[in-house]
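Note that this complex is displayed minus one protein chain, with the remaining chains in position.
Right, chain A next:
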């Protein structure tokens, strides 16, 4: 911080020119000074990018140690309330800089102003209260998107110790392991039981891969700590299992923590759905920009775009962007480039934050509301609305129609392995839809016996997609949501949508699709196979899908319940046998037994116990293979699981698209694209 000021100007040595030796010495000195300055500049930039460059580069510090150091310094800073105070130490200056950027959104205007006054301070704080949407309002706005609560690691006014999870572990997110950067993120998809902590940093993962299993103590549901297994946070999404390129570790380090958080949550499907992902991404970008400061000799419009690209790379690496995200990214970059060059940092950042806020409100939130209102008018009393999966827009629409007093039935069709429809059903039931009355009036089978709809009911029917053809006859409208529309009118959406649309088309049921225009794309796609996102293949192995982690067979079976569940097969660090990684079990056990045999023969008893354990496991495995036939698919060369997550619906199946600019047919997508070209 103060080091750039302390540096003497290099031209001071240029005074005496007569003596050649002196001149040479001066030149040498000058070169040295220049080199020094370059180094400092470089260091500063690295600081700015959040890379901690210690003053002792020769000493190899692990990331965990560096984090711990940062941690202490941050805690000190937190106590004094004056970030500059801790930064005066010469050796610690570099490392604090990395952390300092993260606290940018803490609402401490006085401290920020003081600090901005300090000479050479790069990390001038802006009063962020002015433009940041307050937390409660934000959650209200995006409530329907089911964005998870901000974890402690997000830069709200929380103790820095909590940020990295070293503070008092009161929250359920917190772990005792300082090295796990985002270990605070528990995956809601995994039920209580052996708790799973997703979100270990990548190099921790590499370390774990190389050495021993790393387990952390987390707070169990009952309040007592249970052992959890650190798990690869990076799911095999981006480009399919096995084909994933790894980012350079240095690139990963330079990623803003909010981006990491959002990226990890997207990778673990905690944030899923186009709208939720785009909003989460844009909010994270807003935080990134708030923490950003243009390095010396750089122009914001150019440097910020490249800096953002780095963040985007990380996001995309975690999980490929959806079309909505891609459009938003394109828009944001265009906005940044469009900004005048002579704007000051603060002003530019303020404007950008406003624009991002505006984009979210205009293109996503308000658009969703308009769509919900417009769509709700299309629902009449006595309708049977069939929908597929869970979409925030459709949910809003149905709830809006219900709020208008419409009485209609909803059929939620769902499919494996995500079973997200259950979420929608839950939301609908909370919103007051219920089958109780209809059941008492019209007999037991609500869906199949839908023929007699004399009484208006507002029940919810839930069915798997295999039941589609028998349910479609009862439906009077089909309501779907799109992930994107392409210029040729095809709709990209969650896998199975095309089937629902086809069934509706063949039963002559109108298909209403909700789609915000920010999801329109100029690309053209003809079928689903050329470009698709692959889900975790193991999800297909379990009969009820990953969110349940409830595999097969009788749940009361102790032999089966002894085996632990893992979403990712490469998780071989658990002491328990894994359903999908029994080979690891096999390779480990003999090794153990031989080692034991070498030591002494007195451990025979222990061996016998182990053998008994093995046979118990063998029994479990046998039971498993009958209950879950695909459990060993990784060992079979001829058997593969393909978990496509998207499909493409031909335009002729879609009757109308409800957008915030009106109801349009699929043929009008190019028109909308052209009209709104400068905005999209």
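Before moving on, here are some points about what is shown:
Heads up, the rule we're going with is that a residue touches a chain if its C-beta (ideal position, glycine included) is under 8 Å from a C-beta of that chain, and two chains touch if they have at least 3 such contacts; residues count from 1.
Here is the rule we go by: contacts and distances are computed from a predicted model.
For the chain of the complex excluded from view, the name given in UniProt is "Translation initiation factor eIF2B subunit beta" [choices: "SKP1-like protein", "Translation initiation factor eIF2B subunit beta", "Blast:Ubiquitin-conjugating enzyme E2 C" or "Anaphase-promoting complex subunit 11"]. Taking the complete complex into account, A:415 is the one of A:311, A:415, A:490 or A:666 that touches the chain left out. The chain not shown here is touched by just one of A:300, A:385 or A:468, and that residue is A:468.
Only one of the listed residues, A:344, A:404, A:426 or A:674, touches the absent chain: A:426. Seen from chain A, the chain kept out of the figure touches residues 412, 414-417, 422, 425-426, 429, 433-436, 438-439, 445-448, 459-471, 473, 494-496, 498-499, 502-503, 506, 527-529, 532, 540, 543-544, 548, 550, 628-630, 633, 636, 638-644, 646-648, 650.
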